[in-house]
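Here's a slice of the assembly, chains where they normally sit.
Letters A and B mark the chains as written, and numbering starts fresh at 1 in each.
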Amino acid sequence: MPMNPQELTSLLRDVAAGNISCETAQAVLAGNENKDLTLDTWRQERTNVGEVVYGQGKTLEQIRASLAELGRHHPVLATKISTAHGQELKNLFPNGCLWEEARLFCLGADLLAADPKAPDSEVLIVTAGSSDLPVAREALGTARFLGLGAHLVSDVGVAGLHRLDPHLPSLRQARVIIAVAGMEGALPSVLGGLLKAPIIAVPTSTGYGANFAGLTPLLAMLNSCAPGVGVVNIDNGFGAAVLAKKILTRQE
Amino acid sequence: MPMNPQELTSLLRDVAAGNISCETAQAVLAGNENKDLTLDTWRQERTNVGEVVYGQGKTLEQIRASLAELGRHHPVLATKISTAHGQELKNLFPNGCLWEEARLFCLGADLLAADPKAPDSEVLIVTAGSSDLPVAREALGTARFLGLGAHLVSDVGVAGLHRLDPHLPSLRQARVIIAVAGMEGALPSVLGGLLKAPIIAVPTSTGYGANFAGLTPLLAMLNSCAPGVGVVNIDNGFGAAVLAKKILTRQE
């Protein structure tokens, strides 16, 4: 997709200011990467969730071209955006919304503001520790992008279970729980033994040594003695929010 | 819990007929194992799904005592029942329902008959191959035990995707999909890219060599490029059905 004049002006200014390198600008102008892209613009209709741009391992130009193409008529989200790419995308799309800690960037939606239409919390995202916040925020931002009412409760891991107490009313009211935990990943088991709502468990790579970058909480969550827990990939806050969306959409 | 006279008569007859060994009968009469059991009779109320007896690695007497205690007032299910234990449980509880291929035994419910109250299929269980049937049947039996309307479609793996075609209407109508697959475990990705319903993915230990007893489909499902897939443990048809129950119950 060729750039429009406004985008072109912005691009050139950023080059002048040193925000974007000459090589990237050259690639953007030549559009020589996006000839290989085949976008799935029909996915929203089939699955209720449109195509999202997975940012890891992609060049800036690949991400830009996908966002520009998919964002023509609908909001579009990109995940796993590096810090460097995030700043450059903000320069390329000044109206876009960047949430650096969540590694999210989107066009056409506000990831940082809760949806006022959802006064009662539909999705409650719970973390075991504050090191799990980046993944929890990826889930939170994605949930907001998908139009869900989502809230975040942090730091209620099993080393101090009493911290769950003040949150029990919200936990019982939530229609879906997303439990985000690293280390031994015990939080979903505890919640699954206390609550009626389905639990989506997200292991994180928080930990060291025999944690093996999230393998430990992943295995623990798959072996939860409390049934009714669905597990997603390590650090996959995005996937958890999409599953929540699919669960909640079916109810309408 | 002591046995009632009818159970006692039945037990003695089975001993006489050689169906139950003297040692087991002795243990049953002495009740010397169940002193260590602490049952969670309150779980139904907290989580919508009552305590279920996990049969693997337990002695016959442990399973019997748990079933008898939990089954006093409510139906109760036991999973991962060995063939030998299954026959003995049928002797101990002649009114119980044994589904050998699903490794399930229950009191107070019929695992083999679909619920007539659910004409439209709420849960559709789909298998990649016929080797996945035992796990799929564990999910089917559990779903029926929990009162869900559940159906089973077999043998629609990705090596012949056209076999999905005749089932697309049911797949689109189902409120939850349980996708059961071994080998490379690609079925949930394909379904997740086609359907709006949440997908619960169950890897099975079907396969050999570098399958590593289900590790391959487990990893594949966790890495599904179609988001909105929640994964349970290898061969855990039971857990998939409980998650389906929790998803669907929230809708009422």
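The rule is simple: contacts are C-beta pairs under 8 Å (C-beta built on N, C-alpha and C of every residue); 3 or more make two chains touch, one makes a residue touch a chain.
These numbers come from a predicted model, not from an experiment.
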- Subunit number of the complete homomer, 2 shown here: 8
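Keep in mind that, in the parts below, only the chains that are shown with their structure count from here on.
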- Item | Inter-centroid spacing, chain B versus chain A (mean Cα positions, whole Å) | 33
- Item | Contact footprint of chain B on chain A as seen in their complex | 43, 46-49, 52, 175-176, 192-200, 218, 222-223, 226-234, 238-239, 242-243, 245-247, 249-251
